[in-house]
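My questions will all concern the structure given below.
In this view, the complex is presented without one of its protein chains, the others remaining in place.
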Amino acid sequence: MSGLVEKSSFGGLRKPLLLPAWLTIGFFLVIPVLTMLVYSFLTKEFRGGVLWEFSLAAYDQFFFDRGLFGDEPPKIEWTYINIFWRSIVQAAVATLICLVIGFPTAYFIATRSPQTRNIWLFLITVPYWVNLLIRTVSMKFLIRDTGPLNHWLMQAGIIDSPIHMINTNFAVQLGLFYSYLPFMVLPIYASVERYNFSLSEASADLYAGRWTTLRRIVLPSVKPGIIAGCILVFVPSLGAFLAPDLLGGAKTFMIGTLIEEQFKGAAGNWPFGAAASMLLLSLVMVVLLFYASSQSKQALHH
Amino acid sequence: MKTMFKTVTTSAALAVALGLGSTAAHAEGSLSIYHWFEYIPQDLLDKFAKEHDVEVTMDTFDSNEAMLASLKAGKLGSYDVAVPGDYMVEILANEDMLDTIAEGELANRGNIEDKWVDVAFDMGRKHSIPYQWGSTSFSVNTEVYKGDINSTSVLFDPPAELSGKINVLDSSGEVLALASIHLGIPQCSTDRDQLKALNALMQESKGHWASFNSDGAKDVLVSGDAAAGMIWNGFGAKARSELATLEYSYPKEGYIVWMDNVVLLKDAPNRANALKFMDFLLEPENIAAVSNFAQYSAGVKGVNELLTEELKTSRESNPPADAPAGSFIQVCDEPTQKLYEQIWTNVKK
Partner (left out) sequence: MKTKALDQIKRYPGFFPMAVLCLFLLYTPLVIVMIYSFNDSPSITLWGGFSLRWYEDVFFGLEAAKLRKAAWNSVSIAAMAAICATTIATAAAVGMVRSGAWRGKTASFALLNLPIMVPEIVTAVATLIFFSMIGFKAGYATILIAHVVFCIPFAYLPIAARLEGIDSNYEQAALDLYATRWQAFKRVLLPLLAPGIISGFLLAFIISLDDFIITNFVKGAGVETLPTAIYGAIRQGIKPNIMAISTLMLLVSILFVTVSYFVGRNGEKKHEG
């Protein structure tokens, strides 16, 4: 029997088995995303709400500045582009920090004995299962001017006045890093665990130094895990809402808070919010397509 | 393994069954309120629920504009009553989002103080009853800044000690009105130069502001995250009671006065209970409980003797003799309002 036939014991029932999932996701996610696309081309009604009239106003507002009275020649509007750019940079830095701390941790765990490995894994997983909101609030509590961190540092005489961290890019950064660190550790762990250490041994036999082995042999082998980890941190960081909302102030708007403001805040500009969401979605899809193509290249190599 | 699986499924199924059961167990009726945050004591809601055997649910908002946006976005028809500020009552009425209270539908209508019956935003109180009134200005931590606080410059052209430590309400109506007062221009200006000046002022002041936060307006001051912050008088009084060095300002340029009102929303699912609730809030005893909780003034006769001594004498409720009169926020026409919205959008980006 060929492998294909072997694994198709329920092949005949494929459609009825998959239909509920297809329908649920299709009807309540794919169609809504398409609706959102349509809304991004509608007209904002005065004082909130939408009018069913085609308009490019939302995208125009995003990319062009026509002055206060709307009668100046259009200039490029950098504000929203900057918010996107800031979000990308913040997410990238968060990813990098997660990688710097996450990789050694994952590697370390994967090289323990199975018993200790499980304990470490358990300890890394617990925070991931803790409510994200609660984790972000904990961080806010810890680093605020009157929070325990500043309090202790002052008591210990290390600083005279509190270090101002809340409402800064640094705080948002810290929040993002803290939110998604376990996402980095787990996939890297999984690929290091599968890594065949006799390769390292062979490399050592050929007189390669430890760090050379790490760079030339280990890293390329566990690259899929690293990329997966980076994506798992980067993508949610990009659209994060809680970290910039709770830890950042007026000057740390990110994509997530910008979009939320259009729907839950006072702005009430649904078409603009839909347009910003579409742009965020496109950005994420580009990242994922890039990932998918690198994956398939990898598959071809093997 | 199998038993474990069974336990999990059974308990989950049980949870579902109980969940459906609990939603089915209803009180006689219900009342759905759309209210400002931290503006009504929970025990007063409980009292109403008990007296009328009504299940009360409440959602909160943190600015008049956010409330309007949410109602326009499809929440109209979900709530029975809302508590908009003066100018927002007028806007809601213009948008045809309010129901009319017919003659004789409110037993306690006569309790409304005379000066609050024929108000510009709702002549003859067709849609609303008074809730609380007060002022909007700002509080300053006098430990951080020891100079004169009675000027809008503290917010819009702050001294070095306060720059970067200022919180501003996340509410376009109040911020832009106070900024107009600072510049000495009318609230609904159509003059291009005045609007440009307002826009420029906002852009410049924004550099000195740390955050836009309404529901946290008290907490940012008390916790020290901000050293000065725009705030409503009652909320400012609460802040001061937690941090004594905070002082509420009565700027010489002027400040905002407002009245929040309970309105009967159009398509209210429980109209009768909404009217009962309004009658309930027109009882001096009940609305006095709100005043004592929120530290604002009521617009109902016979409340005064029920207020705490603290509220009667607080600086926040008693402007000093030399303070100017405050002004209400005005409703601009559509083309003008769009420009103000644009200025606000520029602020928030």
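Letters are used for the chains, namely A and B, taken in the order the chains are written, and counting of residues starts over at 1 for each.
Here is the rule we use: a residue touches a chain if its C-beta (ideal position, glycine included) is under 8 Å from a C-beta of that chain, and two chains touch if they have at least 3 such contacts.
Worth saying up front: this structure is predicted, and the values here are computed from it rather than measured.
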| item | value |
| --- | --- |
| Touching the absent chain when the full complex is considered, from A:68, A:93 or A:142 | A:142 |
| Positions on subunit B contacted by the hidden chain, ascending | 1-2, 4-5, 8-9, 12-13, 15-16, 18-19, 22-23, 32, 34, 37-38, 42-43, 57-60, 62, 73-75, 77-79, 213, 215-216, 218-219, 222-223 |
| Residues in subunit A touching the chain absent from view | 4-18, 20-22, 24-26, 28-33, 35-36, 39, 101-102, 104-105, 107-109, 111, 118, 120, 122-127, 129-135, 137-142, 146-148, 151, 178, 181-182, 185, 197-198, 200-201, 203-204, 210-211, 213-214, 235-236, 238-239, 241-242, 246, 255-256, 259-260, 263-264, 270, 273-274, 277, 280-281, 284-285, 288 |
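Keep this in mind: only the chains that are shown with their structure count from here on.
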| item | value |
| --- | --- |
| Parts of subunit A lying in touch with subunit B, wherever the complex brings them together | 45-49, 68-70, 79-80, 83, 144-146, 162, 166-167, 249-251, 253, 261, 263-268, 270 |
| Residues on subunit B engaged by subunit A in the complex (per definition of touch) | 63, 65-66, 68-70, 72-73, 91, 95, 168, 170-172, 192, 195-196, 199, 206, 209-213, 223-225, 334, 337-339, 342-343, 345-346, 348-349 |
